[in-house]
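Here the complex is missing one protein chain, while the rest keep their positions.
And then chain A:
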Amino acid sequence: MKKPLALAISAAALAFTSAALADDPKEGGVVNTIIQPEPPGLVLGMVQNAPTRTVAGNIYEGLLRYTTDLEPMPQLAESWEVSDDGRTYTFHLREGVTWHDGEAFTADDVVFSADVFHRELNPSARAVLQHVESIEATDDHTVVFTLTQPFGPFLLSFEAGTFTMVPEHLYAGTDFRNNEHNDHPIGTGPFKFDNWERGTVIELVKNEEYYEDGLPYLDGVNWHVIPDGASRAVAFENGTIDVLPSGTVENFDIPRLAEMDNVCMTEEGHEYFSPFAMLWMNNREGPTADKRFRQAVMYAMDREFAKDVLWNGLGNVPLSAFGSNARFQNDDLEPYDHNPERARELLDEMGYDGEEITILPLPYGETWTRWAEAVQQNLREVGINVETQATDVGGWNQRLGDWDYDLAFTYLYQYGDPALGISRTYLSDNIAKGSPWNNVEGYENERVDELFNEAATAFPDAEREKLYGEVQEILHEDVPVGWLMELGFPTLYRCDVQNLVTSGVGVNDGFKDAWLDR
């Protein structure tokens, strides 16, 4: 008697759950998640670091969003047109959008944000703006960007993190950095800033006036600040935290957490950034200045091993300088497989005398330290005499900025297009002492400069593809840096958080569509 009844109940429960799943999203509830490290500020455009983007991407918006295939979607711009010559972009803005303080959002805000605010404060927007001749509001809801020449990736730069829309009425004519509203960011997004208890939590609440009908579903999002990695894992384990954005727990904790009941994991939501891990190699001096040595390093490294063991099999071993999420990848190149024999041959050929070189790990946690150890091991196997030098973040910055290293780990965002996120590593006019994110390795190749510069402004895409194809061949041969991996940065979450990752920037704007099935 007992069993059939239990069966019937569970069948009913099953039917009920699947019915609930098929149902409309539920309203209400607060999601608890983590922000690591605590951001320095929340005014996007003024600060663009990763944690700021993650939190403030729910407060601020850009003109466009991007799918996980990096196709543009409407956001503040409802529609857009590109002229046939690729030089004029017309955006039609959504009507009835208001800032969190109740003022209307208009085309003037767009002009102010792009032409004044970002030109002054935002290096990544500045890089795009050098292609822009003028920005004009033709009426309250239409903005026209005129470019000096076509710029292929232009439509990819309207994400909230790059071209954030900031309210003109609060910022125009003020000292932006000391504006009183910086403590209380005002955007157009689905969530409003509520409270920031420094060291503890950032609280966002639902924007009741949001322009998209019915959105957002959640009442709010709490971003907890927990400085210790093990403690963050515990907080997720004991249920106080619902969502672990990528990079918030150590990699070796991920498989354990992912196996817990009611925990889901996705690798989607990083297509826009697509972080690319590289080994800076000093092209200026020492053995690393020799192309054959750098090729030997590529052959010596067992990148598949690093991926499987250190990164839990997530991510992707890149063929060359262009990641798989970036456009225009040339897949005719011959991969640098793990081939110690070939590495030794190359070292013999160049007459490497065993000169000691150093390796600088990235001071961003255990996984990176272990990775450096694995690479060190690989290089020693082929006879390269290599020592590890540990530093903290400040020391690492300085050593790279001063070009005081032989090999050094790093990772850079790709931003969906070679002209936005890849060429900066190889262009010779991007060599400047003091910054650890430009052409740090000191690679100079006239032909590469030419090809990258032409490709950025070539039109249409078929033209660009040809130029980028050639540049990849040269880079593949020269190995200015070591291409380690396109990192897989998984997001872990309770399965009842529905519809979390809906765009190519993942949780950065994900809570807009998310709802809780509780």
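FYI, a contact is a pair of C-beta atoms (placed from the backbone, for glycine too) under 8 Å apart; a residue touches a chain by one contact, two chains touch by 3 or more; residues count from 1.
The rule we apply is simple: contacts and distances are computed from a predicted model.
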Chain not displayed: protein name in its UniProt record ("Acyl-CoA dehydrogenase", "Protein TusC", "ABC transporter permease" or "Peptidase M75"): "ABC transporter permease"
Touch criterion as defined above, residue of A:V143, A:A235 or A:A419 at the omitted chain: A:A235
Absent-chain interface as seen on chain A, which is shown: 30, 32, 37-38, 40-41, 47-50, 123-124, 126-127, 177, 182, 197-201, 203, 222, 224-228, 230-231, 234-235, 237-238, 240, 391-395, 397-399, 401, 413, 432, 434-437
